[in-house]
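What follows is a single structure, written as structure tokens, with notes after it.
With one protein chain withheld, the remaining protein chains of the complex are depicted in position.
Showing chain A:
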Amino acid sequence: MFVSPLFEVEEKSGANFGEFAGWNMPMTYSSYQEEHLAVRNSVAVFDLSHMGRLRVKGRAEELEELIAKELNGSPGQMIGPTAFLNDRGGFIDDVMTYKISDSDFLLVTNATNREKVIKWIKSNSSLDVEDLTFSLAMIAIQGKKVKEIFNVDEIPHMTFKLNVSYMGMKVFLLSRSGWTGEDGIEVWAEPEIAGAIFTKLAQNGVKPAGLVTRDSIRQEMGYLLYGEDIDESVTPVEARYWVFSLSKGFVGKDAIVEQLRNGVSKIRFGFKMKKGMRVIPRRGMEVTSLGSKVGYVTSSTFSPFLNRVIGMGYISPQHFFLGYSTTVEIRGKTYEIKMDDFPFI
């Protein structure tokens, strides 16, 4: 199992570690509910070193053919999220793209798909792929008050800078985006530097947060997690994940066009349970309408911000009625869930 390069620093901060996608990563520090609220009300720092970090060089046209979104932005822009799709339009992975130049890109992949993406690019193009995952750590500083605490204005939203100084230390990359719904900065740096920044942030009142929090935070926004909500059998149309551009060619486009013309047999939906209902529908549990199976759950959690259980799954489009209450089967009992749209907050 891979271990976070920030393991020692995080252990000192009280991290409880657990396995995620073959990595031993911080799951929680104090309680995920406190960490979750720190993101929504203040600011928190996450270690995302498990995610794949790749540098891809070569002809942009070759990458364009493999990736579902146009890469025609200016150097220094982040393009994404976008995706690598298979011939059937299913997700090989959803990725964030950083354009350094017309022939030089950075990609962030899901941890579980890093090797698959490298193999996919190499076997379908002449592009050169360098894996930076183990030489650089990645942390994300996210939260409502990030702007009050850090000077982030020099990096406009969805842009990045390379080889800059951050908190007095030289980092490889500084970007501004956020997978939390809040403002945020991502830092790629050598592990020692990333560890020093992490420690300094924690000392300055930025709450360390783990992957359990990351999961509850992303569910509030309706963001998808590979392996839970999307995989190779699900297309962006079914997932309502607009990661493609029809104005260009890419692998999987024909399948996408076919679905946009003729419709889909399942579609992603969101749901909330009543306040006080403290049971969590787990992945794979059946969604029913008057006794008939009409869908299934892929992700669900208790939202500390909304103080209720939220979740998402797939449902037959004929049964997708926003605001309508349907049911989910949990351990033989039926519970009411109300269909809702994203983001939940």
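One rule holds for everything that comes next: a contact is a pair of C-beta atoms (placed from the backbone, for glycine too) under 8 Å apart; a residue touches a chain by one contact, two chains touch by 3 or more; residues count from 1.
In this text, contacts and distances are computed from a predicted model.
Missing chain, UniProt name from the options "Probable glycine cleavage system H protein", "Prenyl carboxy-lyase", "Amino acid ABC transporter permease" or "2-oxoglutarate synthase subunit KorA": "Probable glycine cleavage system H protein". Which of A:Lys147, A:Lys161, A:Arg240 or A:Arg282 touches the hidden chain is settled by the complete complex: it is A:Arg282. When the full complex is taken into account, the listed residue touching the unshown chain is A:Ser31, out of A:Ser31, A:Asn204, A:Ser265 or A:Ser325. Mapped onto chain A, the interface with the missing chain covers residues 16, 27-28, 31-33, 212, 215-216, 276, 278-280, 282, 301-302, 309, 331.
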